[in-house]
Every structure is written in structure tokens, then in C-alpha cells.
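Structure first, then comments.
Note that one protein chain is taken out, while the other chains of the complex remain in position.
Coming up: subunit A.
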Amino acid sequence: MVREHRSGPRFSERFPESYADHGKRKPVEDGIVARSRRGAIGESWWSGRFLAVLTALGVGGRLDRGKTYARAGQVTDLAIEPGAITATVQGSRDEPYRARIGLRPFADEAWEAVLDALAADSWYAAALLAGEVPDDLEDVLARVGLSLFPQGSAELPMDCSCPDWSVLCKHLAAVAYLAAEEFDVDPFALLRWRGRDRATLLAALRDRRDAGAGTPTALEDLLDRFHRPCVPIPEPVRPARRGPAPEALLDELPPLPLDGGVDVRDVLRPLYRRLAEPDG
């Protein structure tokens, strides 16, 4: 049975964590182990921002418990998909819990506006491709009335199949930490959560870029330079260079024995040496 947590401070007041938290977690094989061994999780500013949203709701020890869970590898099957982060968490019961952190994806029209803005300024794509969420990406989103990060708990529906009624159980906290680590290494994951995966996003940017770029290819569009080279013709004859042996390419090829055991490469070698002598 899945219970929906409705956030509110009174919940946690009414159900102190010690009440719900009992029993020891069961060890998991092949769980997702947090890379960070101690201290804070979420090194980048963007995963920090994400966690800060949770911290604003959470209460003390629960987040730390989640960190311990994440480091112990209790989480399996973490998936960051448009609209939801889902994971399986092994708790103290035999049956692992299903945890889900939802987030409303941007609408298609909103994405179009975002992509237009990103395509006009290649800094954003460059930073994302270099593994970083540009710090002014939020400004771009703000201009079209969007926000990359959830603005509060209302935007962040979370549920877990565990019996803990507190606002943020340690299982969800563990999932959040692991998601933050994923955001650290792949900032595109944050955008995927918001509705566009990396490939789609880049393809859309590429289309926008190509649309305004390049040389037209249809003859009709080239009438003003019909007899002209569109870029300078490269130097026609290169000076003879002392390169590798003329048959060097043959050495890169797999053997090709014919009937009788003759290797085609050996047949070709003398021919290549002849080819190296320019036309008389």
C-alpha cells in the first residue's frame, strides 16, 4: 500500500521518528552505493540547491539517516525520468520499499521557449556538455516563468511504501542523496527530471543551430555565386612529404588469404610501391 505523504510540520510533531523507526536495515547486494564516504553529499551548487529544498522540509536526523542508507547501498534501481525519480530501497523488512520523488515537467511550449533561449547562447550547452549547470541557467528559465528547482514541498510530491509516516522518511532521503550525486556528474539528469533528456535536448539545439547556419545546398539558393567556390579551393597539390611507406595501409588490414594460401596483402605490396611513383 502506498501512502502519499502530505507535507506539514505537524505530521512530524505528531509522529516522532523514534516511533516509526524500528528494526535494522537488511543488507543489499549490488545496491547503489553513494560515492561520497563522509561529509556532505552533493558537491555542485545545483545538487546542493536540490538538497536544500529537502532540507527545508526535513528534520534533523532523518536526512542523516538517509545519508547512511545511501552510503550503505540500500538503494537499487534509481531512475531519474521526466517527472519522477524512482528507486527501490531495502529497509528493515524483507520486501523492499518503492520510493518516488515527483516533479512536474515543463510544458512542451515552455521547453520550446527554453530551447530557443539556449540555442541563442551556446554558453549554456557548452557548460552542460562540460558537466556543469551554468549558474545563470535559472535566469533563462525565469524569463519564461520557470524554475529549474522545485520552489517548495508543494512542487515535490514524495511517497514511499514504508510504514514511516514522517514527512521525509530515510528511504526517500537516501534516494534524494543518490539523485544529487547523479546530478553532480550529469547535469543533464536535472533537465531530464524536468522533461527533456540529453539526446532530445541536444537534437533540438542542433536543429535550431543548423536552421540558421550552413550554406544552402539547393541550386536555386546559390544563383548569386553559381560559378564561384563557396570557400577557397584548398591548395591543389601538396608537396611530396616523407610519410610512411606506401604500403603502410596494408599493415592495418586483417589478413586475406586466398586459395593456395597467398595473402592478398602480399600480392598488393609491390603494386603499392609502384603506385607511389607518380605518373610519368
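What we mean here is this: a contact is a pair of C-beta atoms (placed from the backbone, for glycine too) under 8 Å apart; a residue touches a chain by one contact, two chains touch by 3 or more; residues count from 1.
The definition used in the following text is that contacts and distances are computed from a predicted model.
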**Prompt:** One chain of this complex is not shown here; going by its UniProt record, which of these names is it: "ECF RNA polymerase sigma factor SigK", "MoaD/ThiS family protein", "Molybdopterin synthase sulfur carrier subunit" or "SNF2 family DNA or RNA helicase"?
**Reply:** "SNF2 family DNA or RNA helicase"
**Touching the absent chain when the full complex is considered, from A:33, A:53, A:72 or A:202** = A:202
**Touch with the omitted chain, as defined above, among A:142, A:185 or A:275** = A:275
**Fill in**
The listed residue (A:107, A:185 or A:256) that touches the chain absent from the view is A:256
**Request:** Over the whole complex, note the residues of subunit A touching the chain we left out.
**Result:** 119-123, 125-132, 202, 206, 208-210, 212-215, 217-220, 222-223, 225-238, 240-241, 243, 245-250, 252-254, 256, 258-259, 262, 264, 267-268, 270-279
